[in-house]
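Missing here: one protein chain of the complex. Every other protein chain is in place.
Chain naming follows the written order as A, B, C, D, E, F and G, and within any one chain the residues start at number 1.
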Amino acid sequence: MSLTVYLSGEIHTDWREQIIEGAYGLDVHFESPVTDHAASDDCGVAILGEEPNKYWHDHKGAMVNAIRTRKGIVGADVVVVRFGEKYKQWNAAFDAGYAAALGKSLIILSQPEHQHPLKEVHAAALAVAEEPVQVVEILRYVLTGKLPG
Amino acid sequence: MSLTVYLSGEIHTDWREQIIEGAYGLDVHFESPVTDHAASDDCGVAILGEEPNKYWHDHKGAMVNAIRTRKGIVGADVVVVRFGEKYKQWNAAFDAGYAAALGKSLIILSQPEHQHPLKEVHAAALAVAEEPVQVVEILRYVLTGKLPG
Amino acid sequence: MSLTVYLSGEIHTDWREQIIEGAYGLDVHFESPVTDHAASDDCGVAILGEEPNKYWHDHKGAMVNAIRTRKGIVGADVVVVRFGEKYKQWNAAFDAGYAAALGKSLIILSQPEHQHPLKEVHAAALAVAEEPVQVVEILRYVLTGKLPG
Amino acid sequence: MSLTVYLSGEIHTDWREQIIEGAYGLDVHFESPVTDHAASDDCGVAILGEEPNKYWHDHKGAMVNAIRTRKGIVGADVVVVRFGEKYKQWNAAFDAGYAAALGKSLIILSQPEHQHPLKEVHAAALAVAEEPVQVVEILRYVLTGKLPG
Amino acid sequence: MSLTVYLSGEIHTDWREQIIEGAYGLDVHFESPVTDHAASDDCGVAILGEEPNKYWHDHKGAMVNAIRTRKGIVGADVVVVRFGEKYKQWNAAFDAGYAAALGKSLIILSQPEHQHPLKEVHAAALAVAEEPVQVVEILRYVLTGKLPG
Amino acid sequence: MSLTVYLSGEIHTDWREQIIEGAYGLDVHFESPVTDHAASDDCGVAILGEEPNKYWHDHKGAMVNAIRTRKGIVGADVVVVRFGEKYKQWNAAFDAGYAAALGKSLIILSQPEHQHPLKEVHAAALAVAEEPVQVVEILRYVLTGKLPG
Amino acid sequence: MSLTVYLSGEIHTDWREQIIEGAYGLDVHFESPVTDHAASDDCGVAILGEEPNKYWHDHKGAMVNAIRTRKGIVGADVVVVRFGEKYKQWNAAFDAGYAAALGKSLIILSQPEHQHPLKEVHAAALAVAEEPVQVVEILRYVLTGKLPG
Partner (left out) sequence: MSLTVYLSGEIHTDWREQIIEGAYGLDVHFESPVTDHAASDDCGVAILGEEPNKYWHDHKGAMVNAIRTRKGIVGADVVVVRFGEKYKQWNAAFDAGYAAALGKSLIILSQPEHQHPLKEVHAAALAVAEEPVQVVEILRYVLTGKLPG
């Protein structure tokens, strides 16, 4: 068995790298959104022309990013969504809903203090973890049947 | 033409009532989640038995609420999602993602200060409004071809 | 909101009647398999001709019953599956799997002594109850937002 | 033609090995659930944290195992489900229902004494066999047109 | 439970009337193709203009008839296909394949002398009957649980 | 049999009225886009706020109109698309493609001088007519089996 | 572009070999049913046990063959169905209907004397040819844009 895993959500810490490195040697193919914050914000106007209005500036960028996000979620077996400590992170929750509606296996990576507001998102997940290493352990178990320790 | 509209999101103001009353006389059938906050939080344990652990308390409730939410979104032609001023509102964004993946027509009701963090959600919507009356005007126009004023 | 609910599984006690009577006044439409055990076993050969071989006797009946079962599950918003105390009940678990794959909201009605062998079935459900009255309370809450007591 | 075959059900005998070895040389890719019983029971708590309540202990494990099971069934052309002599085996019947609803070609491996309680499961199958070698012969015939003999 | 039943196939005997009359009082809605042979052959050119070439004459008619056939099959819970004694009846077998691919419950009404060439069609059916009254008995049983006699 | 028919395309002549009046007495439910050209162009900005840039002015309107168009096409059994004599009419061809991909029965109403550039659209249709009365005759035949004259 | 082509229908002449040889050098992957008539008729009982009743003998075989046929059609981009001069060939028409319902590109290979009874099948096809070489020419054109001659 091999797995394609899409890593959605928070882009300010190195959780993706931790998972990808931890999963070294496993038959997993990882995909992610563009994690360069500035490029992600400006891609629409940088390519398709300036917009004086911030709404359309953001809109053009979000649409271009959606090409990658959709491809990533639709092609994934497992979608991991990490909620970080800061920001609204509505795009993360949106991706979780999108993945759930498509029947993808959903793993949520979140902190205990967010447990209550994330309860509907957690209820759609097959696993809720706090640390990236737990995601690695899930992937290892799913692919090899081996438990940690 | 008639429309079934699911009103998702913020439950602390009377925006649903404003839309439903404003749409009086139009051929619209509205559905909503349970908007009694306490009942919504406790429904799982109240019916299926207490849980000492808050996570499972919330989980049981979120799962029972999902019966209604899924039915509401799957059966809707249009899903309106309102983002209020407070709270994380990840369930609102989750519903928006879920609706988008199912190809539902999405209308977002949000405030200008949330424009940037909602850009991915907005990019999946057919309309972004600030006031409930605008949603009413959209429904009236879609059903009758009549514009306001 | 109205719900169509398919009541699958055990046919030797009056749990269906308890739920249907308990839900009196709620906007629920119930469907069930044929619960006359003898008719259910013999329908194939009674209509389509005798079979000397018990396998084909059963096969013809199971195929005719599948016309009703499929229609019931495919048309349902909620599928309730009850596991009783006796028998193999593989058809109940089969129906649960069928419903889960179609994305139906699944409620399992089972006893604590069956918790471990039902864990995969429970994991696909939005609610696990022990008593028919709990199913009624779930339906009432989902439709009206009212909790028991 | 090549086939991807998911081997679901009983994990206490070597039927999977018999099929995989028997099919040596055929263009078949086999997938299976984790067949280490202890690991399968404990994977949830071992990775995601202890649960004092046996229900949630089992639940967490069943959800993690579902990542592999879903991937296996969704990706398969043929799903073989074996019912052994012991245990409730509701997860096997659940997998059969899940596979049937997705339109997978279903082969059931079962014993004559279980014929009656399995009649609904058999009715959804394209073949009902008693011995692993018969599954191998089916796969060989489907892929090469050669009959045993 | 109510059923929508599409009656496909042979148009030269009164089998449809026998079924519809036999099912009087049952909650069944029947649909059929146009059974006026001449109108069915000529509808294309009669409405859309003459064709000197018989192929296109037939083609235009078959396309117009497809509007009704598709609607009938797509909207049906049960598709009954009758194979008569004469003619090629490839349209009947085509409808059976179309219905099978959509997961419709298929009942075949055919004669013993056609058993061998119909074996692939029979293998996709939930019931194979010889007489219209058997179809009525199936519908009655499926809807009411009552067996004949 | 009843039919739901969506009337897409040209909005400058009374072809919709001719069809609706001609079909009087038939069991057809008609839906259409908003055919008030000015309202259709301005609906976005009239409800959701002015846009200085013509592109976004048009964009907002097209998105709001899509709520109605999608609902109309998705809910239809038959989609009729009329190509008139003037204008680019790319929205008409877009609707035809959208309907074709969803497997809707497509009827094209067009003029002989447009035969060549419409050949790909025609190839996806079940009927190509020149006059609204022919569409009425098709609907009458499909619903009643009666041919004109 | 590469194509996967399923060659369904008549098994008594060498039309499949003509197409496969003619397409040598093109990026086409061909699949076919088992074309050994005796093996195809007896596969069920040869593997799964004798049946005294010819109906069940045929049934078991048809079900085993369906594993290959379904895989072949579901995995194909193009389904070619050949109708020969003899026999009922209802399985060929069934396959055509199955393929059409799944939206596969359908090419029919048939003789002029069968034009009228095949008109509904032809109406679902993108090409109707008389000779295998025409199928090769279609495949070459679709893949390379080159016309014969």
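Assume a contact is a pair of C-beta atoms (placed from the backbone, for glycine too) under 8 Å apart; a residue touches a chain by one contact, two chains touch by 3 or more.
In this text, all values refer to a predicted model and were calculated from it rather than measured experimentally.
Chemist: Just the residue numbers, please: which parts of chain F touch the chain that's not shown?
Modeler: Residues of chain F in touch with the missing chain: 54-55, 58-59, 61-63, 65-66, 69, 83, 87-102, 114-124.
Chemist: Against the chain that's been left off, what residues of chain A make contact? List them.
Modeler: Residues of chain A in contact with the hidden chain: 31, 34-36, 39-40, 42-44, 46-48, 60, 63-64, 66-68, 70-72.
Chemist: Could you please point out the chain G residues that touch the chain left off the display?
Modeler: The missing chain touches chain G at positions 1, 3, 77-78, 103, 105, 107, 125-129, 134, 137-138, 141-143, 145-149.
As a convention for this text, only the chains that are shown with their structure count from here on.
Chemist: By the contact definition above, name the pair with the higher C-beta contact count: B-F or C-D.
Modeler: By number of C-beta pairs in contact, C-D is the larger.
Chemist: Among C-D, C-E or B-F, whose interface repeats E-G's (more than half the contact pairs identical)?
Modeler: Of the listed options, the interface copy of E-G is C-D.
Chemist: On a C-alpha centroid basis, what's the spacing between chain B and chain C, in Å?
Modeler: Using C-alpha averages as centres, the distance is 31 Å.
Chemist: Indicate the whole-number Å distance between the mean C-alpha point of chain D and the mean C-alpha point of chain E.
Modeler: The mean C-alpha positions of chain D and chain E differ by 37 Å.
Chemist: Please list all residues of chain B that touch 2 or more other chains.
Modeler: Each of 63, 66 in chain B touches at least two other chains.
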